[in-house]
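Of the protein chains in this complex, one is absent; all others appear in place.
We just call them A, B and C in the order they show up, numbering each chain from 1.
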Amino acid sequence: MARLAESLTTGSGSGSDLSRRCQAMAWRSLLGLVAFACFGCSNSPYPEEDSDTKILYRSFEEAPKNLDPAYAYTTSATAILGRVYDTLLEYHYLKRPYQLIGGIAKEVPTAEVLDDGTIRYGFELRGEMLYQDDPCFAAYGGGATRQVLAGDLVFAFQRLADPLVNSPVFQSFANLKGFAEFAKALAERRKRDPAFRKLPPREQYRAVGGISGVVSEGPHHFELVLARPYPQILEWLAMHFSAPVPWEAVQHYDGKEGRDHFKDHPVGSGPYYLSEYAKESRYVLEKNLNWYGVKHPEWKAAGAVYPTSGAPGDEAHGLLPAEYVGKPLPFIERIVTVRDKESIPAFGKFLQGYYDSSGIVKESFDQLVRGDALSEEMSARGMKLEKSAKSDIFYLGFNMDDPVVGSAKGARSRALRQAMSLMVDVLEYTRVFTNGRGIPAQSPLPPGIFGYDAEYKNPFRTVDLKRAQALMVEAGYPGGIDPKTNKPLRLSFDTSDTSPDGGARFKFFVKAWRQLGISVEVSATDYNRFQKKMREGAFQIFQWGWVADYPDPENFMFLLWSKMSRKKSGGPNTANFSNAKYDELFLKMATRENDDRRMEIMKEMRTLLEHERPWIELYHRESYVLRHGWLKNVKAPGLSLPVSKYWDLDAAERGRRRTEWNRPIYWPAFLLLFMGLAIIAPGIRTFYQERQ
Amino acid sequence: MSEFLLEVQDLVTSFPGSGSERARVVDGVSFNIRPGEVMALVGESGCGKSVSALSLLRLVPKPGAIESGSVLLDGKDILSLSVPDMRKVRGHEMSMIFQEPMTSLNPVVRVGDQVVEAIRLHEDVSVKAARSRTLELFKQVRIPDPEVRLDAYPHHLSGGLKQRIMIAMALATRPKLIIADEPTTALDVTIQAQILSLLRQLQQELDTAVLLITHDLGVVNELADRISVMYAGRIVEQGDRREVLANPGHPYTRGLLRSMPGLGRPGEPLAEISGMVPAPADWPRGCRFCTRCSEVLDICESEVPARRRLSLTHHVACHAVEATE
Amino acid sequence: MLAYVLRKLAYGGLTVLGVLLLIFVIFFAMARPDDVARRALGEKAQGAQIEKWKAKHGYDKPLWPTLAKPGGSLLQAHYVSLLSFEFGNSDLNDSPIGTTIRDGMGASLALTIPMFLSGLVLGLVLALFVAFFRETYIDTMGVFLCVLGMSVSILIYIIGSQFVFAKMLRWFPISGFDTDVIADGNWNLLLRFLALPVTVGVLSSFGGDTRFYRTVFVEEVNRDYVRTARAKGAGEMRVMLRHVLRNAMIPILTRVVVAIPFLFTGSLLLEAFFGIPGLGSITVDAIAGNDFSVLRVMVYIFALLFILAQIATDISYTLVDPRVRLE
Partner (left out) sequence: MESWMVSNLVVAVLLVGGAWIAVAVSRHDIWRAAVQQVWKRRPGAVLVVCVYVLLALLDSVAWRGNVDTGSDVVAQHEAVTLLERLFGDAQEKSYSAPLADIEFYDHSPLKHPGSHLFGTDILGGDVFLMTLKGARVALLIGGLTSLIAIPLALLFGIPAGYFGKRIDDVVFFIMSTLASIPTLLLLISITVALGRSTLVVCFALAVTSWVGFCRIARGETMKLREMDYVHAARLMGASETTIILRHILPNLMHLVVITFVLMFSGLVLSEAVLAWLGIGVNGSWGLMIAKAKDELSRDPAVWWNVGGAGVGLFGLLLAVNFLGDAVRDALDPRTRKES
């Protein structure tokens, strides 16, 4: 501009002179731009020097809130905790249905029924396991690290019971002998005794006497005693809740004097440790050289080497390559996880090679997937597609306390629910909204869970307009007309999903029910308002989903257990379904091992639900995971388990691909520049000519 | 070289009108000024005086534009100068004093600096030198406490002082011609007299030519050597001050004179010219004064009156006047 | 002057108290402690856990003070914690809010300061340019382009620029940021991350700003003192830079200084779409996550900055306009 000013003020008046100046200016700015283009322009979000290391790049949408293993219960936290903490048991990487294998414990124990009716599980721990290096050990007179002891497990279980930790899984562990009593004693003693309150947690636990059903004998033997049969406890042991926790870490990281909080500073014995944690934006996991799998490759422990066998078909899929089978884990040096709140930019970065794997955003599905396989274009880029069924269920629920759709009117309202269930076409729904991803649900149970029956077809879950109309007559609303008002029956559909996308999805259901003459109004409110309605039972129809905590049918069937009713107990039975027969069957089924009798009971429950229709089951999600060719040994887990210790990647190949895919295109910049000049230059000339 | 400092020939300045036609606000104006002479351009507001003045400096605001004519300053054709050359003329050879001293000074710049700027724009002198020149100028225009005033902001000063500063600014580079556009209209009567006498004095001291634009015949009487009377974009009468005032040829000039207190005969009621100057779009085809003229003839409405000579130094453009050849 | 500033500050303090009350009313109308707890603990939390959570976070107190127990209300706790700048911990993830905000501010400023400065300079230069060529087709086109720019939603700018510049032309990363980049001084990478959001930010506010500046300039250009300057023989450039710009600074300052608080609070949309972990992004998370404790602090800080900025505006007037005196 200064140059321009100069040329204008001293302008001698001849147009050609001015345009010569303009040309000079244009060339100069072009050169500047080229200079920037050569050195500064690149769409890579990472520093160049990292490109040769075996770093796995991932993205996350929601920030983890809390990394206390006893407390954290979100997918984003699990992604860190599952890698940082080792658990007593683990799931086999390849086998399906899921199979528990030893983790810290050498083997999966069997239940022993004791004389007093309690059930005991005994665990033999591996010796010589170390925690990650952490200053907290030195703070209490130790070295850089120390051994993992059975006492740490006892401490971890005591933390689960501690009311101050406020663990979300308290109920699930309450079947342990003495668990609830311990919690109560702790609370009372704290209330009574201010001096006691000031003690470190470990000493408090010790002073109250511990949990009678959680015992360690020597450094490597650990025992659990259940007061009641609860076979699902073993599944819980494969989760981070009961992972061994060093008391030093809990005591040291108290948030005082510049120290972290324990919830932001996990200290574990797993294959990775957390080396950098900017909660809102990114975190880095580094290979833990103290991990027993790294220190003792000769052990060939099940969870520490690449498996030698898998599920049928794994071999053909290249999941058992010779160069990996039996090799010690982990292969990847570092895991960098970066926050991307919006799915579309995140997916764009995956396509550019800056993330190694990604889910498929539905918007790009049609470009990527043809039928069941990857499109040719994507295959040519070396991408691979992994599919798996997730252990979850999405459903529409009725509020069973509602006077119109609920159970109060008995057979009439049941007929209404049946009619509405008959109208929802899940296949069409998944086709429109999830690219056909999703298995139509016939009952609450998803595939891979005991009790799932692929043959079973729910008679009320195939579209049948005639039958639905007949049921409407039965329900007292012929043609959908409410005899009271002489107008179509009005119902309301509540949701807290206020996104535009959600709007379209709910309209789909509304459109379906309109064919019966039912006018359903969607009321999309914010989270709080929605929660209030749910709490108070002031709603009629809603959509909800449930993701399994562990692969057992009990974890699904309890969603309709009357004790879990949202209105009465704040539990997850949001339909407020209450049926004596169902409750009785549920209690019978819950504590049984997976045997034929259990199967029978569940069939009975299924039939009951089929008829009562508190839910219109929609679908079980299928997860499609895309990965680049340089990422190896990937098998998609249906549960949210961190399995990246089994993965490997080829950094050199990745570097080549990234460069190849991301060469900047510069010519539009020059074009723009020239267009700008072309527009302005004649204006300046005419302006000056006019002034002469 | 002619005897005139400034020669204006058939100057036409127009503004966009209602339709596609442009309204000629200044329509064929011609006059000239000798060096050291005071020429008064007289007329009611809205008759094109100010636009004529601005045309001389080529400062007609957009979208107005000078259409044709010629302006010669010392024989130099102002209208064909390049923009930078024109800039050298402004403030240097020809400067202007505006009607509104209140708004014509930059409110956020010290008044001294504004005068310094006027000097340094045309002369390559140091700030210090320019400042001492400014101080001299302030003294010359009789500003009390000139040292203090140098650093004052316009809002610190009264209207009269501001106008003195405007005059100082106009004199800064000793121009040959000063255009004074109603320099006293916005001031109190007592201040008016002071400013007028100051102008008169300075004009005589410096022997500068002045184009005085005013509607006030009293001012004219006091200052002017010659008078041009303007009505609706045209000059209707021109001549030596004494001749025009003593023997006005045009009914419009007579009207102006009659409506002046003090110039008519004592005891006689003040007459007024009925109506107002019509807007440029409504200007009649013939004599533009015909809608308001008390002596209107048939011919007035259809034909533009030619210039008639009353004496060697006195012209008038009126159908009702007989030329004395 | 000092007395004026003190009086203004006192008035500002009163406004802050009002703002705090408004925040309290609004947020507690918005969220009941139960809802906050459920959002923080997740869908699977049970009744007893929620009660414990509420007790731990102090949400078990009554909302309003009562005669019997004037001390122990939430309202009082609210005032005390904010006025003493003891922001406490987030409802959602229990991390100390003070630290979160300090960290986020860095990222926000890294985005907003370049955006603000380049937007200001570019807007002023272009407005001067357009005003300089007023009444020519460049002016008409400039105004048209400004209105054009104002008539496009910022969402379209963001989506479009990510599509064109990052995906098609591959000039810049689609999104991303790394707070370490600032600490490491990796300017190349930082520039790469910021190029696109800064461009979008400038583009979206550009039309309105430039048009405003132009209006101010054109208004000033038509003033008498400008005519005086020209009559003195000043060139157009000189007229623009020395006379017009200085007078135009007065209305422009109001607009500019009042925009400064927004620099600290960041930009909700840009930060969300470009993955910049600044305060805007934190605010969006807090909105989505029902994090009352963070939201109220954000509003409070904004209000403080806003009030300070207004006083700063008043003071800056005295710097550019000799006619203004603060009394």
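Please note the rule applied: contacts are C-beta pairs under 8 Å (C-beta built on N, C-alpha and C of every residue); 3 or more make two chains touch, one makes a residue touch a chain.
Being a predicted model, the structure only gives us computed values, none of them experimental.
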- Which of these, C:113, C:148 or C:241, touches the one chain of the complex that we don't see? C:148
- Residue of C:18, C:42 or C:62 in touch with the missing chain, whole complex considered: C:18
- Task: Out of C:4, C:27 or C:79, point to the residue that touches the absent chain in the complete complex.
- Result: C:27
- For chain A, the residues touching the chain missing from this view: 342, 344, 347-348, 361-364, 366-368, 431-433, 479-480, 487-488, 498-501, 503-504, 507-508, 511, 514-519, 524-526, 528-529
- Task: Kindly note down the residues of chain C that lie in touch with the hidden chain.
- Result: 11, 14-16, 18-19, 22-23, 26-27, 29-31, 147-148, 150-156, 159, 163, 219, 222, 265, 268-269, 283, 287, 295, 298-299, 302-303, 306-307, 310
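Everything that follows uses one rule, which is that only the chains that are shown with their structure count from here on.
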- Item | Most extensive contact between chains (C-beta pair count) | A-C
- Approximate Å spacing (C-alpha centroids) for the pair chain A, chain C: 34
- Note on the structure: Note: chain C sits from chain B at a C-alpha centroid distance in Å of 53
- Message: I'd like to verify one number: the distance from the centre of chain A to the centre of chain B, where each centre is the average of its C-alpha atoms, in whole angstrom.
- Response: 85
- In chain C, which residues are in touch with two or more of the other chains? 235
- Residues of chain B engaged with two or more neighbouring chains: 84
- Write out the stretch or stretches of chain B touching chain C in their complex. 57, 59, 61-63, 84, 87-92, 95-96, 98, 100, 103-109, 117-118, 121-122, 153, 155, 166, 169
- Across the complex, what residues on chain C touch chain B? 134-135, 222-225, 227-235, 242-243, 246-247, 320-323
- Considering the complex alone, what residue numbers of chain C touch chain A? 30-32, 34-35, 38-50, 52-53, 56, 92-96, 100, 103-104, 107, 125, 129, 133, 136-138, 141, 162, 166-179, 186, 188-189, 191-193, 235-238, 241, 272-275, 277, 281-282, 284-285, 290
